[in-house]
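A single protein chain has been removed from this complex, and every other one stays in its place.
Take a look at subunit A:
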Amino acid sequence: MRQKIAVFLILPSLLLLAFLTVYPILGVFYYSLHAYNLVSGEFKFTGLNEYLSLLKDDVFSVSVWNTVLFSLMATFAQTLLGLGVAVLVNQRVRGKNYIVPLLVLPNMFSVVVVSSMWKLMMDYDTGLLNYILRFLGLPPQAWLTSFELALPSIVLIDTWQWTPVCFLIFYAGLQSIPRDLYEAATLDGASPFRTFRSITLPLLKPYIALVLLLRSIDTFRLFDKVYLLTGGGPAHATETISLYIFKSGLVFWEVGKASAASFVMLVIILSLSALYVREVILK
């Protein structure tokens, strides 16, 4: 009886979750084996043909490369910065109760608002960043429209928005380390650097693993910022896999091709997901 009630309570969530994950994953795989165009109505089984044409598509390989590059740069910048800020704030600092909420603020804004903030700041003529550069006597930069700077600029924006979450996780980790460990280290005459390396870092290891996984999974899906700020340009410099799927599937309506790209993306992310699920549930 109790078992029956449990099933009854879980079933609706289970069904909806299946509809939203299992069904689309199977669907995407099924579509990827077809030449499927939503406008012409073409729907023809072509086996692995769509995957082969992805291999030959330079824009796709560029977008995979950009995605990996972005994910690496953003994940490391955010983890490092988050750790640094957490160590800083964890010292004896007055007014912590006001500082921490202020530091978390960037993550309270939506991607769209964050993008508009930085569009304002990075505008060539009226933006604050170039105003500061000119003020310092440096040449102004085309932050979002130059081939070299566009992707790093997006990294900068993402880092502004997401360092706070890394900071909070590390801060929680630091506070779980018993104070007397540090007191003992100070008594033994250990230098701050030595204390950090021998106490803080080893004890923070699980938190660092968690942050690295979370941020690489999340940065890998980069869409909104490039869609809003660069559209993948200039010259595909900020093209990402998500944007590629969006354009090929929902702008050019080649659903077969977009599905193949989706499936490739899913397979890549699966290894990270598996690590994350194992880290969080099994340990």
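In this text, a residue touches a chain if its C-beta (ideal position, glycine included) is under 8 Å from a C-beta of that chain, and two chains touch if they have at least 3 such contacts; residues count from 1.
Just so we're on the same page, contacts and distances are computed from a predicted model.
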| item | value |
| --- | --- |
| Options "Small-conductance mechanosensitive channel", "2-oxoacid:acceptor oxidoreductase subunit alpha", "Carbohydrate ABC transporter permease" or "Aminomethyl-transferring glycine dehydrogenase subunit GcvPA": UniProt name of the undisplayed chain | "Carbohydrate ABC transporter permease" |
| Chain not shown: contacting residue from A:168, A:185 or A:237 | A:168 |
| Touching the absent chain when the full complex is considered, from A:152, A:232 or A:249 | A:249 |
| Sole residue of A:77, A:210 or A:237 that reaches the chain not shown, by the stated touch rule | A:210 |
| Footprint left on subunit A by the chain that the document does not show | 2-3, 5-6, 9-10, 12-14, 16-17, 20-21, 23-25, 27-28, 31, 38, 85, 88-89, 91, 93, 99-121, 123, 126, 128, 131, 160, 164-165, 168-169, 172, 210, 214, 217, 220-221, 223-224, 227-229, 231, 242, 245-246, 249-250, 255, 258-259, 262-263, 265-266, 269, 272-273, 276-277, 279-281, 283 |
